[in-house]
Each structure stands twice: as C-alpha cells, then as structure tokens.
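Below: one structure in structure tokens.
Removed: one protein chain of the complex. Kept in place: all other protein chains.
Up next is subunit A:
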Amino acid sequence: MAITTSTSQLPTDAVRRRRILPPMTLKLGIGLALTGLITLFGLIGPLLVGDPSAVRDLGLTPPGNGFILGTTQTGQDVFAQLAHATRGSLTIGVVVGAITLVLSAFFGVVGAFVGGWVDEAFSLFTNVMLVIPGLPLVIVISSYVPNKSVWLVAVVLAITSWAGSARVLRGFTLSVRSRDYVLASRVSGERRWRILLVEILPNLIPLLASQVVFAVIFAILGEAGLSFLGLGASGSFTWGTMLFYAQNGLSLRLGAWWWFVPPGLAIALFGAALSLINFSIDEIINPKLRSQTRADRKRWGMTREQLKHAREETA
C-alpha cells in the first residue's frame, strides 16, 4: 500500500494563492496610476473650479495670468472646462461600461447557459444588434431629440456596443458549460442558478472585466468622435465637446494650443491607461501572452524562435 500514500507527500509548497488579480507589472502600475489620477480629477476637479461657461471680456489668453490653462476665445476658463469635461466623459464611460456589462452578461452568458431556443433567440438578437451601426443611429436620434443629455448619448452608445462583448462571452460560456467540473456539479445535484453563479461566473470574471474596460474605452472615444462632429450631448462638457468648440473657435489657426491640447491629451492618456490595464487582464486570460513579451525573452537570453521551441519541448 506504499503506492497509495506516496502522491500525498509530493512537494506542493508552490504558490498558495491563485492569481485572480493580475500580477503587478509596470504596465498595470502605469495604467492604474493614470486612470486613478484622471478619475480623481473628474471627481474633485469640478468642485474646486469656477463656472466653466462664464464668459469674460478677455479673449484668448495663454496659460498664466490667473488661469492655469488660459481662456477660450470668449474668455472661458479652460481648466474649469477640462475639469467638467473629464467628469462628463467619465460619466459616459461608466454608464456605457455598466450597461454593456449587464446586457452582454445577460444575452451572452445566460443565453449560452440555458441553451436551446433561448440561446438561438438571444444570439439572433445579438447578431442583429451587432450590425446596427452607432453613428447613423445617433444621427437619427439627434434629428428627433433636440436636447440630448450626456445620459442619452451614453445609452445610445451602450446599445450599439454591447453585442460584440455578448458574442465573446457566449463563446466562452459555451466552452465552460460543457467542462467536466460543471457536469460534476450537475451530477451532484446542484441547482441551475447556483451552477451559473458559483461554478461558471467566477471563471468568466477576467473576460468580463476586459470586455467592460474595452467598452469604456470605446464609449469615451466614440463620444468624443460624435461630439467633434457636433452630434454629441448638448449643453454639457465632455472632452469631445471641448475639442468641438476649440475647432469651431479656430484655435488651431490662432495657435491657441492650450485650448485643444488638454482635452486631446486627456483622451489619449485615458485610452492608453485603460488599454494597459486591459493588456494585463488579457495576460491572465491567456498566460501565453505573458511569456511572449520582450522583457521575458531578454531575461532568458532567448529569441522568440528559441522560446517557442523550448516551450514545445517542455509541453
């Protein structure tokens, strides 16, 4: 009976905690720090600055002279506008992220889990939504609704963007659903909703997170695009509307860089920060990506080819 007990003495003092959180890397650190700073600015900024729409008899003034980022053509405080615009853009990002999460989880995960005609119906609906283009829909809506709020724009963007995530989630849920551990919990008589919530959903968390982060990036860029075309929310500040007014005020031709650089930079930085976070999440979903980075190859002193070969040898 010696054989019977031998396996329980194998050394297993390896990592105790499973990696639910992504490993802290430079990429993730920079991403989180930038996102945190911008979010903080959007939360607190508007409380500290004056009225962003207040018109003064100053004309274009460069930074300094009492205005951190100068003023616009009509003497409005650019810094105050930037604070409010950050809040507006982030609101859109959060709303779209939340709606995408709910809709894609419902139509993707629940559909795939229940299966049968529910799945067929859900995925048909998803596919229909997938091909509805966002831009024309907003143009149609904007011709009916004269005063669009930030919320309306966010809802329209969300409705036209969740379908892609739903499809990704559906595919993954289908594969998880037929894994042995799910069958095993069915065999032990677990209730269906419990199988979904306790056995399947935790394994979807990294994928859900990356889909949401992607949706937020998409929403903020999409809103900026719409606003820049003059189709965005009316009467509220976002990074996109700031760029729109800067463009209208001929800031580029007048050399008023302090008017268009801040919102443009904010969009670029926030998008980059979220992408960095997304890369880190992707690396948990697909650990192969991790060992493909240049830093890793350098550490091993190997070329990509050699690494690939070595992995095949050990697999």
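The working rule: contacts are C-beta pairs under 8 Å (C-beta built on N, C-alpha and C of every residue); 3 or more make two chains touch, one makes a residue touch a chain; residues count from 1.
As a convention for this text, contacts and distances are computed from a predicted model.
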item: Protein that the absent chain corresponds to, by UniProt name, given "2-oxoisovalerate dehydrogenase subunit alpha", "Fumarate reductase iron-sulfur subunit", "Cytochrome c" or "ABC transporter ATP-binding protein"; value: "ABC transporter ATP-binding protein"
item: Sole residue of A:S185, A:S234, A:Q247 or A:S275 that reaches the chain not shown, by the stated touch rule; value: A:S185
item: Where the unshown chain meets subunit A, residue by residue; value: 1, 3-8, 10, 12, 14-16, 18, 179-190, 198-199, 202-203
